[in-house]
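With one protein chain removed, the remaining protein chains of the complex are shown where they sit.
The chains carry the letters A, B and C, assigned in the order they are written, with residues numbered from 1 in each.
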Amino acid sequence: MSTSINHIGVLTSGGDAPGMNAAVRAVVRCAIFHDMKVTGIVEGYTGLLTNTLRPLNTRSVSNIINQGGTFLKSSRCMEFYEEAGRAKAAEKLHQEGIQALVVIGGDGTFTGATLLAREQKIPVVGIPGTIDNDIYGTDFTIGFDTAINTAVEAVDKIRDTATSHNRLFFIEVMGRDAGYIALHAGIGAGSEEILIPEQHRGLDYLLDSLDRSNRAGKTSSIVIVAEGDKSNSVLELAKSVEEKLPEYSARVTILGHLQRGGRPTCFDRVLASRLGVAAVDTLRTGSSGVMVGLRDNRISLTGLEKACKETPDMDPELIRVSNIVSI
Amino acid sequence: MSTSINHIGVLTSGGDAPGMNAAVRAVVRCAIFHDMKVTGIVEGYTGLLTNTLRPLNTRSVSNIINQGGTFLKSSRCMEFYEEAGRAKAAEKLHQEGIQALVVIGGDGTFTGATLLAREQKIPVVGIPGTIDNDIYGTDFTIGFDTAINTAVEAVDKIRDTATSHNRLFFIEVMGRDAGYIALHAGIGAGSEEILIPEQHRGLDYLLDSLDRSNRAGKTSSIVIVAEGDKSNSVLELAKSVEEKLPEYSARVTILGHLQRGGRPTCFDRVLASRLGVAAVDTLRTGSSGVMVGLRDNRISLTGLEKACKETPDMDPELIRVSNIVSI
Amino acid sequence: MSTSINHIGVLTSGGDAPGMNAAVRAVVRCAIFHDMKVTGIVEGYTGLLTNTLRPLNTRSVSNIINQGGTFLKSSRCMEFYEEAGRAKAAEKLHQEGIQALVVIGGDGTFTGATLLAREQKIPVVGIPGTIDNDIYGTDFTIGFDTAINTAVEAVDKIRDTATSHNRLFFIEVMGRDAGYIALHAGIGAGSEEILIPEQHRGLDYLLDSLDRSNRAGKTSSIVIVAEGDKSNSVLELAKSVEEKLPEYSARVTILGHLQRGGRPTCFDRVLASRLGVAAVDTLRTGSSGVMVGLRDNRISLTGLEKACKETPDMDPELIRVSNIVSI
Partner (left out) sequence: MSTSINHIGVLTSGGDAPGMNAAVRAVVRCAIFHDMKVTGIVEGYTGLLTNTLRPLNTRSVSNIINQGGTFLKSSRCMEFYEEAGRAKAAEKLHQEGIQALVVIGGDGTFTGATLLAREQKIPVVGIPGTIDNDIYGTDFTIGFDTAINTAVEAVDKIRDTATSHNRLFFIEVMGRDAGYIALHAGIGAGSEEILIPEQHRGLDYLLDSLDRSNRAGKTSSIVIVAEGDKSNSVLELAKSVEEKLPEYSARVTILGHLQRGGRPTCFDRVLASRLGVAAVDTLRTGSSGVMVGLRDNRISLTGLEKACKETPDMDPELIRVSNIVSI
């Protein structure tokens, strides 16, 4: 392993996810472990354009591993979508002597990073940080494990309440395009039904399933709905079911942004630590334009462009398990 | 203290609340401590009419103090609203040799209990169990402390997420007629604004306040909304604000029934234990038609009828504190 | 209400307690609400001697209400025990134009505050912040509610494990001189036995009680031990019981400092907000040398000296409840 990089930058971008702080901490400490300098770029790509930089040392990242959110802040940066913006960012990096970049985020973040690497010849390595787990090239994204636990804890509380007869609980979880949170949280929470965008099973399917549950002796049912599944709001879905099955009384919970927050789980912290170390190691080998991920429990590299373009498959084994355990 | 009661019944009724199990446990163990028999009535007043009874001993209530919900189940019983239903219930109690009743619930539960005591001459003592804290005669109802902690934990997680500029978070909490959950959770969560039915401050007030917050340098704001405050759904409130203040982007969380669940807090368990013991003690003195509550940190009795009719006042000191700490 | 105070200082001292941040926040915002300046003194009285001061505004205390510990840091300051140290501190306050002080802490903190007020004529108001709840003049100290919930959650987890026959769990909680944490957490956790320094019941009592539990059909028992109760370590207590009752297998948990941490409960945050506002209000009336507390659910003042010297009584009702519900 040889490298001439001795100063790297690190940023978090896009929607924040629990565990991003742990990833930044690992990047910083691994860089310092290898005698490199590290600069934190505040508010994602925006910080490069507004010159909001922050030198980081091992103490700067003390006591943040257990904090949700991202202490470097995040944003979506419109100017960076233009080549001129990226050129300006590259210039800024040159000025500061920052030779390479670790970017932590999701699809949008990686699209920008791909262009920065290709157009501006800045070595960039990506770390998948998003609660949605919808990035190709890694079995888990940072923040996903925390988000599904948050959702499951919410459903646990709902399950505690008096199991009145004919009560339906609808819980909307995040996932505009991907049903991973809904599928994992639905299995974990023991929900009766899971509605995800990948399947778009529709109202008739749901009515049919609830009817079967009812006949199987279930006195109340919990339905997990991914944001992206419903043609309209979960409130309207609940209303439609109440109209069609008047013996049911429906109650709605919308978890919203509380799924983004909370202290990261141990899994997310360990994952973030591994990926942060791997990202710096990868830059040191001279690689660029790749994402570090965890596949089959091992560090694995994927081209950033591929990570953006491809979509990970829903595991059919998991869908089968979900169907079996909810009978 | 003298009493000829040697067999009591206990039931939970209405909406369930965390800590109800701790109250039943204390009722059972205090009765047995005084060599009385105890019968659990399942599903509230319904169990008296359907004859769903369960003899209880000290072991029956082991390992339930930490469980949410109510293991005796709860219901709202229509038949009990009629005198004929109550007469049937009283007959059932006589048949079983149950000489007195401890009922755990809220307003509706106590209305039934008042009539059972007055019409049917059944000695009854009430214990306030509802997350809403809206019962006259007690500073705290069982379940309230757990519910406000659940709400605060949810807001904490939302606060963790990247503090993007001009982001508004609306969190709907329970409280159809009473703003206690919203007021306490709002102070506890450090929310910028609290909307409660007692004040009905309206959209203009909110817009004005957000504008002030904005000028004071707050980059994002959290608004707690009690169900009962809004003329229409919190989703529409959020939409209205976005229309009037287009620089803001609003996000909505509806906590719904998850506030009813969860393991009870220590406060609720200790409160429930104290009130359960006090209820049995009160029956033993020959009293009936009263509710045991906690006022000024001491056990206190209030007529059940008064407990139903009167409404506790919002503490003006607390409203003032809420206004000061949210500047 | 009239006052000429327009600049106050605030500090936290002694062992930290969850909710101290919420109290500082309320002090700061209430002062600013009344157009006063506020300076934070870092690391308690030490900061006065080392000149570690920090001007505070409403934004300085944003997003801290939900954090454990104290962002102003805390310490025990030896130099402040000497009159010379206190004179130096007073001089520093004069130099900075700080006319009055709010101190948040326990007995030791208040002893220093009493002397500062009496000797150096600095107006001082105290706020009780300690997890031990052992301060005379308030029903609750800031941090107590969080600590008992932390202890109860720990015991809940232990209770979850397979209820093997003849298993004894000893859990040591904080409380060197006072058994409040043990008493409340013991009732809340449904423990079979509670050992507190106020009672020093001894090994024979415990053996006798365990024997009775065993005969009553309890297959496993949970014993809460306050630090201050035991003549020697809880590990030795467990060993002694195993020797005398060889049919039992004992397991020990020592919670230690984890009881000091964690996000404050809603109760502690509301309490801290109320006391923080009350402290500033009290200074503005011209009072000094007093502690603001909550008695009978109302703000109440107690002389600082009295708060230090007297010890609050164990509530006999609570001890009776504890004995009844553990049968």
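In this section, contacts are C-beta pairs under 8 Å (C-beta built on N, C-alpha and C of every residue); 3 or more make two chains touch, one makes a residue touch a chain.
On a predicted model such as this, the values are computed, not experimentally measured, just so you know.
Taking every chain of the complex into account, the chain not shown here touches A, C.
Only one of the listed residues, C:65, C:117 or C:154, touches the absent chain: C:154.
Although one chain is hidden here, its contacts on chain C can still be listed: residues 15-16, 18, 67-70, 73-75, 150, 154-164, 169, 233, 235, 251-262.
Listed for chain A, the residues touching the missing chain in the whole complex are 22, 25-26, 29-30, 32-33, 58-59, 62-63, 65-66, 139, 145, 148-149, 151-153, 156, 159, 163, 184-185, 187-190, 216-218, 263, 265-267, 269-270, 273-274, 276-277, 295-299, 317-318, 320-321, 324-327.
Definition applied: only the chains that are shown with their structure count from here on.
Contact analysis places B-C first among chain pairs (by count of C-beta pairs in contact). Averaging C-alpha coordinates per chain places the centre of chain A 39 Å away from that of chain C.
In chain A, there is no position where the chain touches two or more neighbouring chains simultaneously.
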